[in-house]
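The complex appears here minus one protein chain, its other protein chains still in place.
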Amino acid sequence: MAKRIDVSGLNAYYGSFLAIEDISMTVEPRSVTAFIGPSGCGKSTFLRTLNRMHEVTPGGRVDGKVMLDDENLYGAGIDPVAVRREIGMVFQRPNPFPTMSVYDNVAAGLRLNGKYKKSQLDDVVEKSLRGANLWNEVKDRLNKPGSGLSGGQQQRLCIARAIAVEPKVLLMDEPCSALDPISTLAIEDLIGELKERFTIVIVTHNMQQAARVSDRTAFFNLAAVGQPGKLIELDDTERIFSNPSVQATEDYISGRFG
Amino acid sequence: MDTTTQQTTAPPAPGPAAPADKGTGRGATRPGDRIFLGLSRGSGIFVLVLMAAIASFLTYRASLAISKDEANFFTSFEWNPTGLPPEFGIAVLAFGTIVSSVIAMAIAVPISVGIALFITHYAPRRLGGLIAYVIDLLAAVPSIVYGLWGALVLVPHMDGLYGWLDDYLGWTGLFAWDGGPARSLLTVGILLALMILPIITNVSREVFRQVPRMHEEAALALGATRWEVIRMSVLPFGRSGVISASMLGLGRALGETMAVAMVLSPSFDITASLLDPGGGTFAQNIASKFNEATVMGQDALIASGMVLFVITLLVNGGARLIIARRKEYSGANA
C-alpha cells in the first residue's frame, strides 16, 4: 500500500517570491527519506508541496509535477482533500485537537471519512495507538483530553492520528524539534517500525537524526538569503554522510557552515 | 478634536505646580509623588463613589415608588403610577424586552458567526480586510440613525414578509397579522439584530483569527474539507469567545432605547402575536414617558430602570466570567 513519489520540475512560490526552484527527485516506497539543509532552504516548504499543504498558506502556489505512483497530485480534477487523506502529515509542534479526548483525536480522521461502528473505531484506535507505541501509556485515559499528555506523548498521539486513516505516505516536519531526548528516541524507534508499512519523508535539523533513521538523505541549500532553495543532492544516507559527491554537502555535514 | 488634545495633556497640569504646594513634604515620598498619587487614587475612588451613588440613588427612588405600588411590581400588567391607588408592574416591559432581545440574538448570532467566518476563512484576504473595516465602522453608527432608518425604511418593507408569515404561519397564533403597520416586537427584534451584528461580528472575528494555525493544519492534513476544519478546529476554539461576544451584544440590545422607541408602537398589554403592534421595553418606556411623568411616575420609571440595570449587570458579568475562563483555558494550551 505504500506508494512511490516522483517529483519533477517543481517550483513553489509565496506570492511572487520563488521559494524553491526546479526540484526533481524520487522517494522509494517503504523507506525513510530525510531532508536536511540550513534554515530557510525550503525543505519544509518542499515537504508541504507533497500533500498540497503549501497552497493553504496565503499566497502559496506550486507548479510542476508530483506523481504518487501514476497520479499527478497537481493534475486537473485532483481533489486536494483526497490527496491529504492519502498522504498524512506530522508537524513540528505536537498539535492534538485541544478539545478532543485521546480517543477522539485518533478517530478524528476516520470520522471524517464516513460512519463506522463503535467496535470498528475501537479496533482502529487501539491498532493505531499500538502502532505509535502509545497504547500502554494511554489505554486507561482514552477519554481524557489529548492536550493533557506530555509533549512526546502528544507527538506520538499525532502520529497515531495520522496513521489511523492508513495513508500511503507519512510526511514528518521536524517531528522531534520540540521534544526532549528521551521522547526523541521513542519517535525515532517508531519511525524505524513505521517504514515497514509507509513511505516516510522526514525533515530534520539534526544530522545525527537523519543518519540514524533514514535510508536516503536529500540535502537542500540556497545560494543566499532571498534566493530560492534547491536540491543539491540525494543519495543513500551512508554515502551522503561518508562520501558526498558535492562539495557543499560535505561542507554542511562537516559543520563548515549552516 | 481641540478639546481632546488639550485634555490628554491636561493631567500634567497639576504636576509642575505640585512641588510648590505647601504642607505635603511629610513622609518619605516627594511632594510631587504624593500629590500625583493622591490625584490618581482620588479619581479611582471617585469612580467607586459614582457607581455607589448611582446604585443607591436609583434604589432609594425605586423603593419609594414600589412601597406605594398597590399592584404586584413584577407581575402586574398595569402602568398607572399616578392613579389612585397607584398600580404598576413590569410584566409587559420584561416580556417585550426579553422577546425583542431573543429575536435579535436568534438572528444576529448565527449571521455574525457566518460573517466572521466569511472574513477569516472564506473571503479573499483583501476583501475580508475591507469588510472587517467597514463592519468596524458600522459599529459606530449611532442608534438614532438605526431608529430613523427602521421607522422610515424597514417598517414599510416588512409588509410583504408579514403577509407571508401570516399566510403560512398565521395558524400558530404567534405569526398572525392584522394588517396594521409593522411596528411590532418582531420588527424591533430585526432592527436590534442589525444593530448588534457589528459588535458580535467584530469580537467573533478576532477570536477566529486567533485560532492557532497548527490546529487548523492538523485537521487539513487529515484530509478535512474547509467546513470540517472549521468544525473541528475553529469553532471549538472560538466557542467561548462567541458566547461572550453574544452577551455583549445582548447587553446592548436590552438597553437600546431610541431605535425601539421610534419603531415600536407601544401599548401596555401582551399580544399573542409577534406581528401585532404592542408591548414595550424598559428603555423605550422610560424614554417615552419620562418627560410627562409626575414625581411618582418618574419614581416608578426609575424602579423599572433599576430592573434593567440589574439584568444588564448580570448579562455583562456573565460575559466577563466567560472571557476570564477562556483566558485560563487558552493559557493552559499555549
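Labels for the chains are A and B, by order of writing; each one numbers its residues from 1.
Keep this in mind: a residue touches a chain if its C-beta (ideal position, glycine included) is under 8 Å from a C-beta of that chain, and two chains touch if they have at least 3 such contacts.
The working rule: contacts and distances are computed from a predicted model.
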Undisplayed chain, where the name is taken from the UniProt record, one of "Tryptophan synthase alpha chain", "ATP-binding cassette domain-containing protein", "Phosphate transport system permease protein PstA" or "Amino acid/amide ABC transporter membrane protein 2 (HAAT family)": "Phosphate transport system permease protein PstA"
Touching residue (missing chain; options B:Ile35, B:Val211, B:Ala245 or B:Ile322): B:Ile35
Hidden-chain contact residue, picked from the options A:Asp6, A:Glu55 or A:Glu86: A:Glu86
Residue among B:Ala71, B:Leu93, B:Val207 or B:Ile230 touching the omitted chain: B:Ile230
Residues of chain B (touch criterion as defined above) contacting the omitted chain: 1, 3-5, 7-12, 15, 18, 30, 32-33, 35-37, 39-48, 50-51, 53-54, 57-58, 61, 110-115, 117-118, 122, 131, 137-138, 140-149, 151-154, 157-161, 164, 194, 197, 201, 225-228, 230, 251, 254-258, 262, 283, 286-287, 290-291, 295, 298, 301-302, 305, 308-309, 312-313, 315-316, 320
Positions on chain A contacted by the hidden chain, ascending: 1, 68, 71, 73, 77-79, 81-83, 85-86, 110, 112-114, 116, 120, 124, 165-166
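Here is the rule we go by: only the chains that are shown with their structure count from here on.
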Footprint of chain B on chain A - complex, ascending: 51, 53, 56, 58, 81-86, 88-89, 91, 93, 95-100, 108-109, 112-113, 147, 158, 161-162, 165
Parts of chain B lying in touch with chain A, wherever the complex brings them together: 125, 212, 214-215, 217-225, 228, 232-233, 236-237, 332-333
